[in-house]
Every structure is written in C-alpha cells, then in structure tokens.
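Missing here is one protein chain; the remaining ones are kept as they sit in the complex.
And then subunit A:
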Amino acid sequence: MSGGTASEESFRRPKVDVARLRRDAWYRRPRWRRLLGFVVAGLALAVVTGPQGAGSTALMSSLKATFTSVPRLGVCVGIGVLLWAVREFGAPLRAPARTAQDGVARGVAPLRRFYAAGVWPKLAVGALVLLAGAVIPNLLSPTWQVVFVEQMGVYLLLAVGLNVVIGWAGLLDLGFVAFYAVGAYSVAFWTGSLPVQPPVVLNPFVVIPIAVLTCLAAGLLLGTPTLRLRGDYLAIVTLGFHEIVYLVAKNADGFTGGSRGTTKMIPHPSIHLFGLDYNWMFDPLPYWYLILAFTAILVVLFSRLENSRIGRAWTAVREDEVAAQASGLNTVRYKLMAFAIGASTSGLAGVVYASKVGFINPDNFPLLASILVLSYVIFGGMGSIAGVLVGTALLTLLPQWLKSYVPAEDRYMYLGGLLVAMMIFRPQGVIPSRRRQREIKLAESGVGGADATGAAGGTTS
C-alpha cells in the first residue's frame, strides 16, 4: 500500500525519540540486573553451604566465617557469574544442545512408538519395573530398606491416590494426609491398640477393607458439601479438615490416646489361609513386597480408569466445568468420585504404615506430609502415573541421600530449591501426562486455559 508507508513513517519518527528519552542507565538494563541477581544467588549459596550457627552470636560468627573464607565465596559467586554468562552469551552453545536434544528425541521416538503400540510392550515394561522393584531392595543395607518402606513406599501409595484427585480431577486437596491418619487410626482401633476396645479384634489385613470403606465414607462426607465450592475454597476446606482430624487425634485422649498415641503395639499383619501361615514381622523387606503389590494393583486399576469414561469425564470437568455440565456430566458426582477414590487409597497407605511401625501418634500425620505428597505429585508430573511414581521415589530418597553430605536440618531446603527450579524450567514435571502437557502447550500458545487446579470460571457469555 502506497499510503501506508507515508503514515507509517510519520508514526515511526517520534518513536525513536521516545526510545532515547526512555533509555535507562546501563546498570538498570535487564542484562546487568540479571547479573546482580546471579551474584546474590551465589552469595546465598555461599551462606547456606557455609558454616552454620545456632543462636544470635553464633549466627553472626558463622556469617563472618562465610564471608571471610575467600575460596567458598569465590567459588559460589563464580558459579553465579558463570551461569549468568552462559545465559546471556551462551546462544552459540544452545544450538548444538538443541540438536543433541532433538537427536535424543528422534532416537527415543521408535521406542516410544513401540511402547504405545499395544498392551504387550506396556506389560513388558511393567514387569521389568516390578522385577527391579523386587530385586533392588535386597541389595540395600537395612537402613535403606527401612527408608524404602517407611518413606518411599508409603508415599508411593499416597501419591498414586492424590494423583487421582489433583492430577485427573483437578481438585486441590491439601488435607490428603488426614485420610491417611483415618486409615492408620482405623487399624489401631480394630486391632485393639487404642484405649477404647473394638467389638471384635481383627487382623490388620482384615481391617484393610474396613479402613478403605471408612475413608471412602469420610471422603464422601467431607466432599458432598464442599465439592460444590470453587478450587481455592476447596483447598482451605481440606486444610481445615486435616486440622480437625489432627486435633481430634491429639485431644480425644479417651479414644485416640491423645498425643501419646496408641497404648499397645499394633500387631503385624499375618495370613492364615489354606494352610498358608505367614507373619509380617519387624523386617522391612516383606512390607516392601506388600507395598509393591498394592502399588502394582493400584497402577493397573487406575490406568484403566484414566482411559475410561470416568477418566475422560474428569479431564472434561478439570478443563471446562461449564462445558462439561452442558454436555450432561454431573460434575459434582465426578469430583466426589475422585475425592473418595483418593481418600480410600490414602487410607490403605495408613493401614500399611501403622501396621509396619506398630505405634502411631498424631505427629505422624502433620500438615507437612500433605504438602510433601502434593509436591511429589507435581514434581513427578500431575496426571501421569509413571511420573508420579518416579517423582515420589526421587524426592523421598533425595533427603536420605543428602544426609551424608549436608547438615540434617538443611535437607529440606535443597528439596525446596529443587522444586522451585523444577517449576521454573519444567512445570509439567519429570514425566508429564499426555493430556496435561497438551494443556500447557495450548495455554502457552494462547488457546484454552490450563490451570493447575482446574478452577474454571462459573459464567458463560
């Protein structure tokens, strides 16, 4: 267009002036600001890795030691500056990195296609993982075996359950561990380990269905009035529910044993069936196999669920509640279903945990536990069972592994740092779910609204 260029030019000239007027001092430009950021991060690294102090004077002296020890300070700030330099001037490095990445992706693609092709590859991979899960703990020291059961194993069950609630149905449940507590206290009650006696004393195995049903009922009871609420309110309600369960456990001395917990040891589960006699004792390995079996069963059941009408309905509810309702889905019912299934899984984990450790008290079920499970699920990849398992395994083993390298009380700080970095660079998680990844991609390109909690707006226009 001939007229267009003339008018464009008359627009362009003042723009140049404005740009000159608005030019910032060099140190205010983004690049140098970022340098400042990286240097500060380096200093922070020096502080957290430096000598630690307790109490005010010790704190000052430890800070002094940090800032006067040139090697550490130099290395840490150096790392910061190096990262900055790579970020700012590393463009030539990035191209080969990308081609390498593409190459890997291309190399993996046939494997992936093979995996997606049918049922057999999936079964084969599952069997291999199961085999590895069965063999590896045998090679570990007893301490690590305990970690496998009490840290990782129990949280694997919890994470698989929470994944249904948050990953599939998109409900932000911050009180997930409350159901875990309900499951644990159920087994304590039915085995006669609480101050009140049950009508009949049962074997922990027999309590499993009872505990699962109790948690299902608790989930329905809590969910029915609250699942009509939007996402953020639900988070608060579940938080409150956790607090209620915790405080009841802590204060109902006559029933739960108060803050001292169980009065007698919860018996170990045992089987006496068809001439088979087996008792799970103190040894962690049998419990690990038990957990492995439960996890494997749940993984199979839940992945079927994900690819059924229920799983699709959950995705619909999560993505657009209004459209889901308009398509005839009773959204509250599907949310309730997810909530109750999650609660039951949590209860199962509670039974296994309680019958392994023998004694429980309210402090086994802090709010932090709920937050941790949540972060494992998000870290691994919400909505992807494989991701959730890997994420939980990594994050529960990491603090144990760090134990031998950093002060014990610092471990969770590194965990936090890892989570922050992950959310910045790979928000979809270690192994993202297919659907969630698409949502993130579409949201980046401005189509549709991916939302961590799936709280769709309530109005149509």
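In this text, a residue touches a chain if its C-beta (ideal position, glycine included) is under 8 Å from a C-beta of that chain, and two chains touch if they have at least 3 such contacts; residues count from 1.
Convention: contacts and distances are computed from a predicted model.
K.L.:
Which one, "Cholesterol oxidase", "ABC transporter ATP-binding protein", "Ion-translocating oxidoreductase complex subunit D" or "Acyl-CoA dehydrogenase", is the UniProt name for the chain you do not see?
P.N.:
Per the UniProt record, that chain is "ABC transporter ATP-binding protein".
K.L.:
Please identify which residue in A:49, A:270, A:325 or A:361 touches the non-displayed chain.
P.N.:
Selected residue, touching the omitted chain: A:325.
K.L.:
In the full complex, which of A:304, A:403 or A:426 touches the chain missing from this view?
P.N.:
If we include the chain that is not displayed, A:304 is the one touching it.
K.L.:
Considering the whole complex, which of A:160, A:290, A:341 or A:415 touches the chain not shown?
P.N.:
Going through A:160, A:290, A:341 or A:415 one by one, A:341 is the residue touching the chain not shown.
K.L.:
Sort through A:87, A:264 or A:438 and give me the one touching the missing partner chain.
P.N.:
Only one listed residue reaches the unshown chain, and that is A:438.
K.L.:
Identify the residues of subunit A touching the omitted chain, counting contacts across the whole complex.
P.N.:
The missing chain touches subunit A at positions 301-302, 304-305, 308-310, 312-313, 315-316, 319-320, 322-331, 337, 341, 435-436, 438-439, 442, 447-448, 450, 459-461.
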